[in-house]
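A single protein chain has been omitted; all remaining protein chains appear in their positions.
The chains carry the letters A and B, assigned in the order they are written, with residues numbered from 1 in each.
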Amino acid sequence: MQHTTGRRARSTTLAAGTTAAVAALTLALAGCSSDDDAKAAPSSAGSSASATGPVTLVTHDSFSVDKKQLAAFEKKTGITVKIIKQGDAGQLTNQLVLTKDSPLGDAVFGIDNTFATRAVDAGVLADHTPADQPSQAAQYAVDGSDGKQQLTPVDYGDVCLNVDHAWFTKKGVAEPKTLDDLTRPAYKDLTVVENPATSSPGLAFLLATISAKGEDGYLDYWKALKANGLKVDQGWEDAYYTDFSGADGKGPRPIVLSYSSSPAFTLSKDKSSTTTGALLDTCFRQVEYAGVLDGAKNPAAAAKVVDWLQSTEVQSTIPDLMYMYPVNPAATIPTAWKKFAPLATKPLDVPAADITKNREAWIKAWTAAVVG
Amino acid sequence: MVGRAHTPRPAPDAPTSPAKSGLPVARVTLWGLAVVVPLAFLVVFFAWPVLTLVGKGFVADGHLDLGGFGEAFSTPRTWRIVGLTLGQAVLGTAASVLLGVPGAYVLFRCRWPGRGLVRALVTVPFVLPTVVVGVAFRSLLVEGGPLGFLHLDGTFTAIVLALVFFNYTVVVRTVGGLWARLDPRAEQAARALGASSWRAFRTVTLPALAPAIASAASIVFLFCATAFGVVLVLGGLQYGTIETEIWIQTTQFLDLRTASVLSVVQLVVVAAVLLVASRTRARRERALSLGSDRASDRRLRLWGRGPDGTRSALGGDLVPFVVTAVVVVVLLATPLVNLLVRSLHVDGAWSLANYRALGSTGDRGALSVTVWDATWNSVRIALVATAIALVVGGLVALVVSRRPRRRVGRRAVATLDSLFMLPLGVSAVTVGFGFLVTLDRPLGLPVDLRTAGLLVPIAQAVVAVPLVVRTVLPVLRAIDPRLREAASTLGAAPGRVLRTVDVPLAARSLGLAIGFAFAASLGEFGATSFLARPDAATLPVAIFDLIGRPGQGNYGMALAASCVLAALTAVVMLAAEQLRGERDGGEL
């Protein structure tokens, strides 16, 4: 009799325990962000409120910022920055478009010029122009339909073909210089590039060829490249580290699609020279932007974070942390970059709006022509 | 002998008001919870996000628009992609099973020195991030590489080999887990009846292993069908699969219309496979005679004895041993050794510099944290994910292992089983993007889960749950129901039966399940990479960051970090193997 009751009691305890566990889990889930909400509430009351409190900065996987600088910024302004990373520039932009009605955060960094107008057209961003934006930066800014700046440029760089100096020296072959050189028999089976459908430098290079050859000619150019033994990899890592002869992977091909800054990372032992070089006539310029998200809970503080990304102190860390050139001319640039990683003087360019309009069609046409 | 007066067990009085329905309330509540908790988990963190996102693709301007199907199916490329997806999945699964079954025998049924180490080793590929596997494989196969003469780079064969590389361990462990506990006497009886060892295997052991093989094959098929990174890296776009196409359409084009059509196609394929697998399992379902695995172990014996007493290659373990040795050495170890050797080279000379650099944040600060910090993050997240997967997966396995008396119940149980397999077969992109559009207010709660740190282990747990279920379930199902009945008649309440019969018998597989879930979570990169996640880099993310940047140090560090990940996995699996439930006479 007694043990019967005992068993019953235990069953009930177990049931109660499970309920408690579910409740605890719910609370734990709630606890993860409830403090954010609580703190955000007062500051979101109006843009006139003081720009403090939590800011969620949504960014791509390659974002990196100096920890000490961030701590100093937070201390000075009373803003706490929560960094959320997700995928590459394309994924980031598309996720922001999808979550337009319920934004993931307050500010964004990492939308590039190939996705810029998609984000702007979708109404993902709020108007914001940094008060002391350098004029050199302003030339890259992207405006919304009302003519007010929405995307604030932070950094830029060139996607260019890179060559392995050592390989060409050893083989006694002259290095290529132009896009057309690559279709010559002397460079058969030597080039590896990235797929524009799956890689952001790949897309940049496709746009470079469209800029250079025109919409009518670029597919023929690619067919010629293919006929000359072009290899297409899915990602930069794969092309640079597995197929390229000038990197640590010691692959078989001496011409690779990378960045104009890459040669600064292949210095000789005494650091007096670099073993690779960029072909500056093959470059497409990528610009990365920051902005305040439309519907942000804390827009005033978000704007401050965007401004901060353009500040001289942050800009000076960009080459080392994000491998791009700062848009702020006052920022310092490493000596190795000045020496070995110059930017193209006349990069190939396609207007952002055209990219947004045609991206899918161009990539599909490219896929049909090159991949089949 | 029994001199004392007979005092029968105190008669537990019949309940004063016997419930005519038969089942006591507490028991119904407990089983109800065991069903509801996992189901709620699945709905909130899988079904709802996926359906919402797929639904978005079929709604244009507030109207249902199914035109995407017509468009997609009139494109030859769609058909080619579906064909390639099925082709590589079928070949990858077949090869994994064919090579994995002998492996399960050698690694779980035979006893030989070093077995534990090799068991752990074969798990390592399973958790390596694709980007690392890409490097490990492609640098071997690339023109001028050590295996360049095979001309496999960028071929379909390379993809299938890589799929086997990843999934071999799934077959070995799932099948081996059951095999180790199979009563050897049935096979011995067949041998005694004059069956050759091959015939005894085919007619006795193989049918007994069928549920585990079906289990493993269905998991591997789902992994192969949704393989993403490995296909992209090794095959390129010409071998595009449904998964890679969904990824491109969603992340690059934001063409949800096409992506949704493809997601539905993927769901149909996956559901069909799960149906076939569940039918196969159900038909083979039976109570097996399970012994202690120590008792059924036997020493590895390479040679058989011919009729005249001479050594014969047929009767012994030579064939499975050679097959396993070739797979382990050539297919699994070579890429891993290649990785290790490369991580130990700096400027063409042996060096530990890459490992010393792991305490730093990379060449000029490529990382926001050191690799060791990232490792700690990984372990922490994996612990949470494992705990969630174990609770949810354990409950599912428990419920599914029961055979309800009524057919409706049996069908419900089978459906539940298949439902929890779905996350393996649905694109991580769809799940990840689905989270974004649903979890801003999950169940109407004012909690933005999308950017909460907990979402990462939850997403990993969604993928680890099927692994737990598939590892534990065959063993639970193989427990003779009469063993539980025996315990019941000895007075054990259902909870106690569970604790004293099911748990100790399943404990060995529970250890494996923990290891599996932990390792899977440790190496998980696919699903995680589609989430918005706080800036707490995990080891795979750190590796990805390192290898995504130029610079001598970063590449070397990425390789060294990969080796750390591999070693960590091996250690975890070795430790999981020690979690035995063989405590004599004790109760857990």
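Note that contacts are C-beta pairs under 8 Å (C-beta built on N, C-alpha and C of every residue); 3 or more make two chains touch, one makes a residue touch a chain.
In this text, contacts and distances are computed from a predicted model.
With the options "PepSY domain-containing protein", "Electron transfer flavoprotein subunit beta", "ABC-type quaternary amine transporter" or "Radical SAM-linked protein" in hand, the undepicted chain maps to the protein name "ABC-type quaternary amine transporter" (source: UniProt).
Of the listed positions B:Leu98, B:Ala486 or B:Ala567, the one in contact with the omitted chain in the full complex is B:Ala486. Annotation: of B:Leu121, B:Val447 or B:Val501, B:Val501 touches the absent chain (contact as defined above).
Residues of chain B that touch the chain left out of view are 1-2, 6-15, 18-22, 24, 27, 290-292, 295, 405-407, 480, 482-483, 485-494, 496-497, 500-501, 504-505, 581-587.
Keep in mind that, in the parts below, only the chains that are shown with their structure count from here on.
Chain geometry summary: the mean Cα position of chain A and that of chain B are 33 Å apart.
By the touch criterion given at the top, residues 10, 12-13, 26-27, 29-30, 33, 37, 131, 134-135, 138-139, 142-144, 232-233, 236-238, 244, 247-248, 250-255, 347, 363-368, 433, 436-437, 440-442, 445-454, 493, 495, 529-535, 541, 544-545, 547-552, 555-556 of chain B touch chain A in their complex. By the touch rule above, chain A contacts chain B in their complex via residues 1, 3-4, 7-8, 10-12, 14-15, 18, 22, 26, 28-30, 32-34, 36-37, 56, 58, 61-62, 64-67, 82-88, 90-91, 94-95, 97-99, 102, 104-105, 118, 195, 197-198, 232-238, 240-243, 247-249, 251-252, 258-259, 261-262, 265-266, 269, 320-321, 323, 359-360, 363, 367, 371-372.
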